[in-house]
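All protein chains but one are shown at their positions in the complex.
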Amino acid sequence: MIEILYFARLREQLETESEELELTSEVSDIASLANLLRSRGGVWEEAFGGPTMMSAVNQEVANPTTAIKDGDEVAFFPPVTGG
Amino acid sequence: MIEILYFARLREQLETESEELELTSEVSDIASLANLLRSRGGVWEEAFGGPTMMSAVNQEVANPTTAIKDGDEVAFFPPVTGG
Amino acid sequence: MNCISVQTEPFDITAVQDELRAESPAIGALVSFVGLMRDINEGDAVSTMTLEHYPGMTEKALETIVAEANERWDLIGIRVIHRVGELKPQDPIVLVAVTSAHRGEAFQACEFIIDYLKSRAPFWKKENTPEGERWVDARHTDKEAEDRWSSHA
Partner (left out) sequence: MNCISVQTEPFDITAVQDELRAESPAIGALVSFVGLMRDINEGDAVSTMTLEHYPGMTEKALETIVAEANERWDLIGIRVIHRVGELKPQDPIVLVAVTSAHRGEAFQACEFIIDYLKSRAPFWKKENTPEGERWVDARHTDKEAEDRWSSHA
């Protein structure tokens, strides 16, 4: 099981703040998880089809090849705009 | 007639804060004025013999070729150390 | 000393700077950056703004940025304070203040921290304009500002 968090514009677009997901063998890193989410179609396909998504694993900035394992906290969000 | 001002370490070394000087034909710029002052000997020769003197004419930073004319306010001082 | 804070309450720019410069008589320079909410963005009037963040990760990201600044430069103290929640025009959004013995290091570290914060720390701005709410898009120049520092590594 992993926890997935969505923030800002993405949270509104997906109408989802967070979810729990059972890890399957097809999901090993950020790229494969994003593929799985995109395959849900609709707003998910739209949201995960673009090139400018940022991600984090256990609260540290991740990239497509960052590994995901059971118990991880994964987050997806748009480019940051603080400061 | 010009007014000459001396500041900081230089003022203490020369034991002079300011003086008035009648311009002669040999003084046309900062370099020739410094030569005249150096020719006084003693502490004047010491002070104006070094390479690191700064100068100003009418309160603007000058260099050896800056012209001096009657009525000018000329200043000599060590490199600045404010801020 | 280094302090990081993410808070909904306004912060006192003065108190922070006074505290920071009193920390050591070896401090010769204090450089501070205050980011303020503007009333115009991309040509439109903005009446209020809401700042969302990722609690937990935000603090971690700021700690990483501060630790990296301390590795790169010889600093005495650092403060990073970032507001979240509702803001009005002219409200301070972020304060980055750095002290060091000499000014060059304080200037570089302060700019480094705000550049990295802008492209790495998980904060998002949503503006209220006469046309309704809108999420602020990341500025291309912020990424460029961050990239500058890579060549120093």
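Chains here go by letter, A, B and C, matching the order in which they are written, and residues are numbered from 1 within each.
Convention: a contact is a pair of C-beta atoms (placed from the backbone, for glycine too) under 8 Å apart; a residue touches a chain by one contact, two chains touch by 3 or more.
Given the structure is predicted, the values throughout are model-derived calculations rather than measurements.
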Neighbouring displayed chains - absent chain, whole complex: B, C
Touching the absent chain when the full complex is considered, from C:1, C:36 or C:67: C:36
Which of C:1, C:22 or C:67 contacts the chain that the document leaves out: C:22
Contact set of chain B toward the excluded chain (per top definition): 5, 7-9, 52, 56, 59-61, 75, 77-83
Touch list for chain C against the chain that is not drawn: 13-14, 17-18, 21-22, 25-36, 38-40, 89-90, 92, 101-104, 106-107, 110-111, 114, 141, 145
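Everything that follows uses one rule, which is that only the chains that are shown with their structure count from here on.
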Whole-Å separation of chain centres (CA-atom averages), chain A against chain C: 26
Length of the line joining the C-alpha centres of chain A and chain B, rounded to whole Å: 72
Centroid spacing, where centroids are CA-atom means, of chain B and chain C in whole angstrom: 48
Interface hub residues of chain C, defined as touching at least two other chains: none
